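Heads up, one of the protein chains got dropped from this complex, but the rest are sitting where they should.
Chain lettering (A and B) follows the sequence in which the chains are written, and residue indices restart at 1 in each chain.
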Amino acid sequence: MATALHAASALARRDLRAALRQPGELLAPLGFALVVVALFPLGLAPDAALLRQLAPGLLWVVALLASLLALPRLFAADLADGTLEQWLLAPQPRALLVLAKLAVHWLLTGLPLVLLAPLLGLLLGLEQVGALALSLLLGTPLLSLLGALGAVLTLQARAGTGLLALLLLPLEVPVLVFGSAAAQPGSGAAPWYLLAALLAAGLALTPWACAAALSLTLD
Amino acid sequence: MSLAHTAQTLAAPRPPLALRGLTQAHGERLLFAELELLLQPGELLWVQGANGSGKTSLLRLICGLAQPWAGRVEGVEHAKGGLLYIGHLPGLKGSLSALENLQAAAALEGRPCDGAQARTALAAWGLAEQVDLRVDQLSQGQARRVALARLLLPEPPRLWVLDEPFAALDEASVRQLAQRLEAHAELGGTVVFTSHLAPPLQRAPRTLRFGALSN
Partner (left out) sequence: MSTALHPFWRYASPPQFLQLSGTLLPLLWAVAALLGLSGLALGLFWAPTDAQQGEAYRILFLHVPAAWIAMVCYGAMALWALLGLSLGTHLSFVLMRALAPTGALFAFLTLWTGALWGRPTWGVWWVWDARLSSALLLFLLYLGFIGLTAAVDRPQDPRRGDRAGALLALVGVLNLPVLYFSVQWWSTLHQGASLSPAGSRMAPSMLVPLLLCTAGLWAYAAAAVLSRARLLLAERQAVQARWRAAA
């Protein structure tokens, strides 16, 4: 077990170092989120009341789309330089290694989004940004988990992000429904419990499913 | 096979690498069918064939990175100390240094590797100066040698599967690698490798040319 944890942390540290030495890629989803948020008032109306009402839902959709942008690099980079087959062959529990990679991926893509969310909320006139940020804190790991599954399945696919979106977005609807409900002021505790339950289930099942998918589809 | 070799084979407790009725296709093309092979510990297998004849596919099948159309591979341990694979791609992160890459690779395999051991391994391949350089700043041959440095770290796994390890190496490195492979075989390890050119091995390895098996 100790070697497994050591291996997983070595993988995580390697991923983190590699990503931080190429910081440009990390900013793309954030920039995208900012741009899209700016498009809403321009496309709808600069009506403060309207935007404030729509803000939690809009921002959740933006979070979904931004997370989609960051996904391909999760495994595709490893596939391209040969490191994927190496850590698949490593004599360590694959689900643990996948979890380590996903944790780093969330730290680099999900967490910044959570931190940026209050700012985006303010742009749309939302005042209770705390609920929004917290719902995203619970939700973005789920988006990373489900997204990883989608990324693995489309790893060898010839199509691009469009296919990934088609696959993932219907599967992510529960997260969207509960997350945006939680972010709405005055929605009670129910969506929070549901979101937390989804997260628990996702953490338990998805790394294992991703590992199984990787070995089946790597051919 | 010499008497000493036979004795060593008998003493080896590990099961042989066995390919049984292995059939593989790539898209529409059948690569090989009903391949049968038994490789004992301490043996070297040189897989030959033209480009695209299925050498890489066979190696990946042995490692378990691909599924065969029929047949199976036996005797490959996926536990610690079982398998080491170096494929076409070096398996290194370009933005990390040679040293960092080597240590991460060792940690993934569960092998001990402190800084000194990693530097020694890299220096043995003539990369003493490049230890702290980013891999994407090295030449292709140097990157290959960083990958090959895994062979020199402590506690090497038993089965080595190497795809074109001699490519992009200079003459001295080729001889050094050949010596390393033979040393590994002496200790009871097994090596399966592909190469376009005949490697300077002292003992002739078993060869597999697709369609025929010679000893």
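What we mean here is this: a contact is a pair of C-beta atoms (placed from the backbone, for glycine too) under 8 Å apart; a residue touches a chain by one contact, two chains touch by 3 or more.
Here the structure is a predicted model, which means the values were calculated and not measured.
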Which visible chains touch the chain that is not shown? A, B
Of A:54, A:177 or A:203, which residue touches the hidden chain? A:177
From the list A:35, A:48 or A:216, pick the residue that touches the absent chain. A:216
For review purposes, identify every residue of chain B that touches the missing chain, sorted by number. 25-30, 33, 67
Touching residues (missing chain, whole complex) on chain A: 149, 153-154, 156-159, 163, 166-167, 169-171, 173-174, 177-178, 181, 187, 194, 198, 209, 212-213, 216-217, 219
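The definition used in the following text is that only the chains that are shown with their structure count from here on.
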Whole-Å gap separating chain A and chain B, where each centre is the average of the chain's CA atoms: 37
Inside the complex, what are the residues of chain B that reach chain A? 63-67, 78-83, 85, 87-96, 100-101, 103-105, 107-110
Contact residues on chain A for chain B in the complex? 3, 6-7, 10-11, 13-14, 17-18, 21-22, 80-83, 85-92, 218-219
